[in-house]
Structure formats: structure tokens, C-alpha cells
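Omission of a single protein chain aside, the complex is shown with its protein chains in their original locations.
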Amino acid sequence: MSGSSFGKIFSITTWGESHGAGIGVVIDGCPAGIPLTENEIQRYLDRRKPGQSKYTTKRNESDSVEILSGVFEGVTTGTPISLLVRNQDQRSRDYGNIASTFRPGHADYPFTEKYGIRDYRGGGRSSGRETIGRVAAGAVASLLLKELGISVRAYTKSIGPYEIDEKDYHFEEIEENSLYMPNRKTAEKAGEYISSLMAETDSCGGIIECTADGLPVGIGEPVFDKLDAMLARAVMSIGAVKGVEIGDGFAAASSVGSRNNDPFFSEGGVIRKKSNHAGGTLGGLSDGSRLVLRAAVKPTSSISREQSTVNTDGENVRMRVVGRHDPVIVPRAVVVVEAMTALTIADLLLQNMCSRMENIKKVYGAHTGSDTEAASADELS
Amino acid sequence: MSGSSFGKIFSITTWGESHGAGIGVVIDGCPAGIPLTENEIQRYLDRRKPGQSKYTTKRNESDSVEILSGVFEGVTTGTPISLLVRNQDQRSRDYGNIASTFRPGHADYPFTEKYGIRDYRGGGRSSGRETIGRVAAGAVASLLLKELGISVRAYTKSIGPYEIDEKDYHFEEIEENSLYMPNRKTAEKAGEYISSLMAETDSCGGIIECTADGLPVGIGEPVFDKLDAMLARAVMSIGAVKGVEIGDGFAAASSVGSRNNDPFFSEGGVIRKKSNHAGGTLGGLSDGSRLVLRAAVKPTSSISREQSTVNTDGENVRMRVVGRHDPVIVPRAVVVVEAMTALTIADLLLQNMCSRMENIKKVYGAHTGSDTEAASADELS
Amino acid sequence: MSGSSFGKIFSITTWGESHGAGIGVVIDGCPAGIPLTENEIQRYLDRRKPGQSKYTTKRNESDSVEILSGVFEGVTTGTPISLLVRNQDQRSRDYGNIASTFRPGHADYPFTEKYGIRDYRGGGRSSGRETIGRVAAGAVASLLLKELGISVRAYTKSIGPYEIDEKDYHFEEIEENSLYMPNRKTAEKAGEYISSLMAETDSCGGIIECTADGLPVGIGEPVFDKLDAMLARAVMSIGAVKGVEIGDGFAAASSVGSRNNDPFFSEGGVIRKKSNHAGGTLGGLSDGSRLVLRAAVKPTSSISREQSTVNTDGENVRMRVVGRHDPVIVPRAVVVVEAMTALTIADLLLQNMCSRMENIKKVYGAHTGSDTEAASADELS
Partner (left out) sequence: MSGSSFGKIFSITTWGESHGAGIGVVIDGCPAGIPLTENEIQRYLDRRKPGQSKYTTKRNESDSVEILSGVFEGVTTGTPISLLVRNQDQRSRDYGNIASTFRPGHADYPFTEKYGIRDYRGGGRSSGRETIGRVAAGAVASLLLKELGISVRAYTKSIGPYEIDEKDYHFEEIEENSLYMPNRKTAEKAGEYISSLMAETDSCGGIIECTADGLPVGIGEPVFDKLDAMLARAVMSIGAVKGVEIGDGFAAASSVGSRNNDPFFSEGGVIRKKSNHAGGTLGGLSDGSRLVLRAAVKPTSSISREQSTVNTDGENVRMRVVGRHDPVIVPRAVVVVEAMTALTIADLLLQNMCSRMENIKKVYGAHTGSDTEAASADELS
């Protein structure tokens, strides 16, 4: 298992290269009994599909998903769910430049050192297309969470220097702009900024915020598998992400305890917090408040202006990365962050099923009696 | 495995509560042939030991480590290394307040919801003493890395608002101040700041930076087990950490591609980067430059001023967290961040052993011949 | 991860149902640099394909494999290898009987209890077609082993009461009979026995033996992941297998120490054993002698004579299992046992890479120097 699997119980394994036959994911450990159709998954995939706005690559892919297993009569069966998306736009072209030169900001150089061989076509396994499997699996995880009243939502908090303050959030405006920002006006300015960078053959990054509501209290495992720790890994594992924070995050480092602590209060039998600097986790466990995390996305590495680099013969050269590239990947990465968050929560939620004997008796309580009887059936043999 | 294990090949499992019999760790998967003594491990534990400066808790613990297994005649044998630190200062006292009240900023509330029972003495499993196992194991991982010429170093970049710019780093000054800052003057100001907060029964946080030199190129696994992703999980799993970033981190989000990309160049047959905005990873793999990560540590949650909260009966109450607490945990967390970084690198370094057939032949090459012959020995039977 | 994955480093995940869209496997952790084509895998799949003799089901499946990822220009790249076999013979027919009745000897009843839903078509996930993924992955594992001079071979030791003694083995005759027995004459008698059972609408089982030559000494991990323990799990996880033994196996239970111990001797600098009662493992590690294991396969559960059972309404009923079934699955299971053995050895062989520091230095030795230099490149930034 060399890094292509994620999750202990709700466990996914992704595969596929940018210009190979296709991209896919196998979900093992999805509980039986969840209604699931290709349409539900497709809705998530369409949010990351290329060619949706002037800020995304012109690569022409329908990214249609096929369910190959694990679903019977429209319902999950508990067996592995295999999802396949065939690559279509594998246009025959000259890859010579990429094949023999290490693109700055890309995995080309360390990949070659690690494996000795590299599928250079479109970035191979390190392409952004790798996230198709994550999004498809995240769609299934989201359906699982929905059954329990848990919802996950990601959006663009900033593009380059254009950041939206929490007090200016208008969530209903997210779907109205192709940058998925919760403020239409900032989105317009950010759009102009991106256009100006495109003219300069440059690129930019931004910050994605993701929230989750409705989590039971106590999700996450103490010590190494804390909810925030597993989220950090999940989100940092997305190609261009360079930082992750929970709640006040880095700002907490310059706060003081009396301000940063969130006081508890009780109202109508429910325990809440008066503030949420913690971002919904205490000691690595969900605390009943909204989960809030942010991911810093670096500027797109593929830019068509000339850069200095080295070729596979170790010679210093100049190169241009030609082709169809997003000037900013943040908008398309929004659904990927959401997917990774949903997958992390789903897995930890299932792990938490066994936290106490009381839960176990809830599930096996009725079984036990009849089985004890059945067990003696062998006396008849 | 409910979250107390870390690492796939160099795998550790920690155990222990603040006021139980002791704290420990089992390291499984440490290669045979590394010289190891209790003294080597003790040096690391002493760096996180309480009572070393006026800024740390007065709890009196020698934190002496005992090697229970896995070492023979001063060398690791390849079998599990069990390390034990007995708790000593378990003074009998009244825990009534902590037992029945949920401390703000602590895990008390979600822990109780999760398990239905909670060892409230000193925070139980959620105590900072849990990190003893991490540091002890990190010492062993560091020795492994040292054998390969890899060194890891952590220090305090900021305390509250007192942050040191990279150009003002004086690494030789780190050991000269009890805050482990690479600038003596800033450390003095930070010390005064902490003293003023102590007078106000308040606390603060800060930022820890950690670097690693000497990594081979290509360490880390593509997709979910990227070097930066695994580091993010490792560091975020430390109690008070609320954010993690690699290289330029969150600053990269407002940069542009032409500036953020690090150009490669070749010199004397070695490929290097002209800058290191990436912080030593490309596509989740080590790229041959220095690894640089930062962790945001929140202000200590235990403050002795009165706070609003809820008790276990669900009643709104006021509480003071009395006892011996650090006004800032950053200095003692420095070695914990270093330990988690070393553990992560060690594990991924071992995983990478199998990345290509060529490596495998290097190890088994000589064996194969003789064994093929030996295999036919059974014809004699 | 609910049981569809196998292996820690060379890790496979299988998926697919008998009458769904297809069957497949994802191999994660295969080292880069192994030549691999669909033809190599197809050769293994053809050995378990239905319709090859009069003793196997008449289901018409070509079982053609497609490599979807992980191979570039005919060589493995170190990224996940996804293999797909489309189901073809999904003839529309009436499944009413199987859908509503629990077949004796099959998983129908506990599957329904476990998941609440069951893809009853052809046994769904519990069908023998599930082993296609194992065999395809086993083909890749076998190629890896071949690169190191290790070979694995399975054959039929017995069919019902027709067992071949070790002294009567003629390995060259294995491929000459459709039962894969190393003795043509016994194969003939066994064939007649099967024919007589078919006439009586009955079925039989048998014993499969598997050997491996060329293993380096020391493969396997002490305690829980012993070579023999992992082989036992691997082989017992094949549908109809009810027992596994290594070397003398159950016969050893009635032997004595002076006879069962295999004396070592040294010849030409090579350490061998004078006998091989142990079957090639000592303390769970390969000992340099031939690895020998045996699997007991139960009689095919699907028989067309009338049997007593219960339907999904809990009523006592009589049923006949109609359809195309093998009167004995042993011949087709031979390659499955071989595949599981190869997969187990490959994974433990890779795990063993990290057993000692000396091995690790063999791989990283050359790297370290240059990387330390490269690490200082960031000083140029």
C-alpha cells in the first residue's frame, strides 16, 4: 500500500494517470443500505470538471462515471464500490519537452529519482486528474453523512490578495460565481485579477475554507488519529495545498488563553460553546460546534512563460510549459477539499462506533439471544 | 487500533495517562543494528521535562526511561523496543473540581461524550505527558536518520507577537535561552511578555519551525501519503497545534506562479533549486532542498482565572483551573515537533526502500544464488 | 477496509460481483521497473477460466484482462496497477430461486444477516469469480518473484480419495491432465470418480499442494506476521478451503521431536537441512529449504440434487441448485492457491527489506552524499 489508500474503515484506493486509459477508485467498507446512483456521483464530478469557465483548462473531458460494483438495485451492498472514469481527451501530441525536462514546481524531478521511470504524459499520476477518484468517493461519503444529518460545505475564501472576511459571507452567492466565493463582489475583483495574470502568463493561488455541521460530539481518536490531524493529512495530500489550519489556526499562535478558550454553556439541556476559536475540535475530538478548516493553495505551477530548469541529462535549460492549464486551481479544488473532509469524517465516524461497550450492545443486543440458541444447533449433527 | 499508533513500517504505539502508573511506547519495525542506550533517549526526554525554567510547570518528574526490550548488547535487534517512564509525582490531591467540570479549551467534554467514562486526573490520556512516548520514539527515529546523514532540528519561531524573521536567525543561540529561540534578544522580550501574562493569570502560544537536512530525493508516497501530508498529520496530532504549513505555506496563497516556482539548476552533477518556496517537497516527495515546516501552537488552555463553563450535571458554573501549568507550552513542544518530524521521515524513508526493483535487487542480489541452491536441500530428505 | 485488501506493501484490493459489470483488482505498492503486459497476466487467468474441460462449468467467459494504469511503455511505474475483466456471460435468467432461498453450503444466509441486502445473481461477491482479481494480481507478484529467482508452483495432490504420494510425483505430467495432478494415472482414476459423481448429481473436493523455491532465508516477520501464518490466512481466504498445513502439518502432531527436527548441515559454505519436515519455515521465517503447503478444498456446494433448506421468509423448503457448476473446483483453484502464495511471499519479501540497517544503507548509501549537498541549496534563496 504505497500511499494510494485512505481511511481505515471507510477506505478508498485511487488509481490512474492523466493520459492512461482512465481514472478510478475502489471504496471498501461502505456500509450496506445507502441509496446510490451514478447521477449522485456525477454531480460532484461536474463541480471539478474542466472547461466550466474561462479560468479553467480547455481540456475536453466529460468525466462520466460508471459504477462497476457494490451497488445492487440502487442501494450499496457493503461490498467494494468500484468507480471508473475513462480518459477521453488523450490527444496525440508531442510530449518531448515534458518528457525530457523537469518542470519547476512539479513532481517531475523527485518522481524520476524515486521510480527511475515516469509517465510524463500530462503529469502522469501527479496530474490534477488524480483527484477524480477522491471526488467520486467523497460523493459517496457525503451521502453517508447526509443519512446522519451531517453536511459538509467548501468555498473559496481568497484568490491571491482578495480575501473575504467572515462577516461578509453570503453563502447563497457561492453558486452564482465560477470562483465559488461567498461574496459576488469580491469574486468579480478576483476574476479581474486572474485575467490580468493570464495576460502576463502568470498564475495565482488562494485559500479554501470548509465547514461541517451536525457532527456528533466525540468524533476523532485521541493521540495520532485526532479529527484535526486526519483532516490535516487529508487536505494537505491534495496536490497544491501548502498549509492547513483549524479554527483560528495560525492566528491562535498570537492570541492569549483568556481570549482563545471557548467558554461552555448549557441551554435547554444542550451543551454549547459561546465562541468557536477552536473550530469545532477539542483534544482532537469534535466538540459539537461547527467544524472549520482552511487550506492554502499555491499558485498553479504550469505557466507558459520561460523558466530556468534542468533536463533529464542534467543540463541547465530554459523551458516553457505549453498546453491547457488553469491560471488558478482554487475553484476546481473546492470540491476536492470538500470530498477529503467528508471522507475523513465518514471514516472517523465509523471508527467511533466501537468507542464504548454501550454502542456495541445497541447493535448486537437483539442478535445475541437467538444466536446463542442457534449455536447449539450443532448438537443435532 | 484506535489512534494510538503511528507509522506503517517504523510503527509506534503509545500508552499511558498523566496520573496512572506510567507512560510508554512500543516501537515495532525499527531495523536491527542501530546502537541504542537509555542515555540517548533520555537526552531527548530531558528537553521536554517539566521544571526546567520559570516558564514551565513545577511538577516534579525525572521522566527516566527504561528500555524493556528490543535492544541486546547495546544494539537494536529488530524486535519491538518497549520504553517505559514511570509517573512519580502523582500527589494525592482533590480532583473534585476537574472531575465534575468541563475545562474550557480541554478535551474533557468530548472525551466524556465519547467514552462515557474519563480518567480526569491531570487530564488523563489527553495530558501533555502523552507526548513522552512520542519523544522517546522520536529519539530512536533520529538515531536511525543520523546513520543516513539526515538531521532534524526544531526551534521557536515566535511567542505571541514576538516573531523572528529568517534573516535574523542565529541557530547557535537556540540552546542559550529557555524558549529555544534562534535569537537571544527576541527571546528576552518574549520572556518578559510571558512574565506579564503570568501576572495576569493568562497564557500565550507561538509558532515552532522545524527543518530537516540530508533527505534523499523522492521520500514520500504520491497521493495520500505525501511527505507533507504525513507531516501535517504528525504535527497536527500534537495537543495544542492548530495549523501546519510547509515552505511558504499560507503566504504562497497570495503569491504568483512566476515567483513561487523554484527554478532548478545543475552544478557539478547535482540538481538543486535556486530558491525553496516549496519547503523541500514537490508533488509530496522530498526534492533535495531543506525541508521546512511550521506549526501554530495555541495559548495554554489551563489558566487560573475564573472562566464560564458547564459541569457534568449540565449546569452552568464558574471555575478556576488550579494547579501547576505552563504559561506557554511552545518551548517544551519544540522537541515534540522535532520527534514527530523524525518519526514521519523515518517511516517514509523505509517505505521508499521498495519503490523500485533496482533497490530490491541491491538487497537480495547476493542472497538469491545461495538460496536457490539451499532450496534444493529438501531433495535429500 | 472491510476485507477486500491483502498485503501491507505489495497491497491488493479486489472488487466485483459475479453478474455485475466486471471484476477487478488494484495493486498498490508494486515496485517500478518490472516488465508487464496483458499477455503475462492473461496466461494466469486462462488457467482458472471456465469451460476448459468436462469437469468445469460451461459458463462462457473469455476473462480478458485490461491494464488501466500503472504501466508505461511496458514497464511498471510504481503507481497503482488497475486491472479490469468485464463480465460477459450475464445471461438474463430467472434468479427467483436463489434470490429467495438460502443455498446449503453457501454464504447466502450469513450474507443476508450481515448486510440486510444481497446481490444474489450467481452468488454476487461470494462467487468464485471473485478470485479473478487474486489471480491477476498473483501474476504480477509472480513476475516480481521471478526477477529474484523465486518460483512458485501449485498442483492437485488429491481428488476425493485419490491422493498421490510424494514419491510418485511426476511434475512434467501436471500440464498433461486437466486436473493438474503430478501423476497421469491417478488423474485418470480421479477423472472417472468425478464422472461417476456427476452422474449422481454429487460433487467432491481435494487437496492442493503449493511449493516455492529460491526464497532468501529470513522472509516472514516474527510473532503475528510469520510466513506460515500469513500463508494460512491467504490460502484459507479462498472460498472453499477448510484447512491449511505447512510441511508435515497435521502429521507432525503425532511425530516425535527427534524425528521431526530437521538437522542442519553445511556444505560448500551453504547451510542446508537434511530433511524438510518443517516445510521451509522455522519460527515463522523462511529457512532456505523448499516451502511446502497444502490446502484442503471442500466438495462443491452447488449440487443439483434436492436439498433441505430455508427461504428468506424463514420457511422450511426443498431446493435444487440449477445452473452451470463445477463438480469439483480443485483444478481451477490450483492457480488461485499459487497466486495467494506468490502475493504473500512478495509482500513479506518487501517488508523484509527494512529488517536491518545494513540493507537500508545498501539502498541509500550512494544517495546520501549528494543529497546533503543539495540540501544546502536553499541557502541560495
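List of remarks:
Chains here go by letter, A, B and C, matching the order in which they are written, and residues are numbered from 1 within each.
The rule is short, and it goes like this: a contact is a pair of C-beta atoms (placed from the backbone, for glycine too) under 8 Å apart; a residue touches a chain by one contact, two chains touch by 3 or more.
Everything numeric in this text was worked out from a predicted model, so none of it was measured.
For the chain left out of this panel, the touching residue among C:S126, C:S142, C:T211 or C:T341 is C:S126. The chain omitted from view is touched by exactly one of B:S64, B:S82 or B:T201, namely B:S82. From the set C:K54, C:K242 or C:R320, the residue in touch with the chain omitted from the display is C:K242, counting the whole complex.
From the options B:V26, B:L143, B:A333 or B:A346, the residue with contact to the chain not on display is B:V26.
Hidden from this view is one chain, which touches chain A at 8-10, 29, 31-34, 78-79, 144, 147-150, 213-217, 222, 262, 269-277, 280, 288-290, 292, 349-351, 353-364, 367-378, 380-381.
Residues of chain B in contact with the chain left out of this view: 1-5, 7-9, 11, 13-17, 20-24, 26, 28-29, 32-33, 66-70, 72-73, 75, 77-82, 84, 114-119, 124-125.
Considering the complete assembly, chain C touches the hidden chain via residues 1-6, 8, 14, 102, 104-107, 109-111, 113-116, 125-126, 130, 158, 160-161, 197, 202-207, 216-218, 220-226, 228-237, 239, 242-266, 269, 271, 274, 278-279, 282-288, 296-303, 305, 307-310, 314-316, 351-352, 354-356, 358.
By our rule, only the chains that are shown with their structure count from here on.
Centrality by C-alpha centroid: the chain sitting nearest the overall protein C-alpha mean is A. Between the two copies, chain A and chain B, the C-alpha superposition involves a rotation of 180 degrees in steps of 5. Using mean Cα coordinates as chain centres, the one most removed from chain B is C.
The geometric centre of chain B is 41 Å away from that of chain C, both derived from CA atoms. Taking the mean of the C-alpha atoms as each chain's centre, chain A and chain B sit 25 Å apart. For this pair, chain A with chain C, the centres built from the Cα atoms lie 35 Å apart.
Under the contact definition stated at the top, the residues of chain B that touch 2 or more other chains are 8, 216-217, 222, 262, 269, 271, 274, 288, 351, 354-356, 358.
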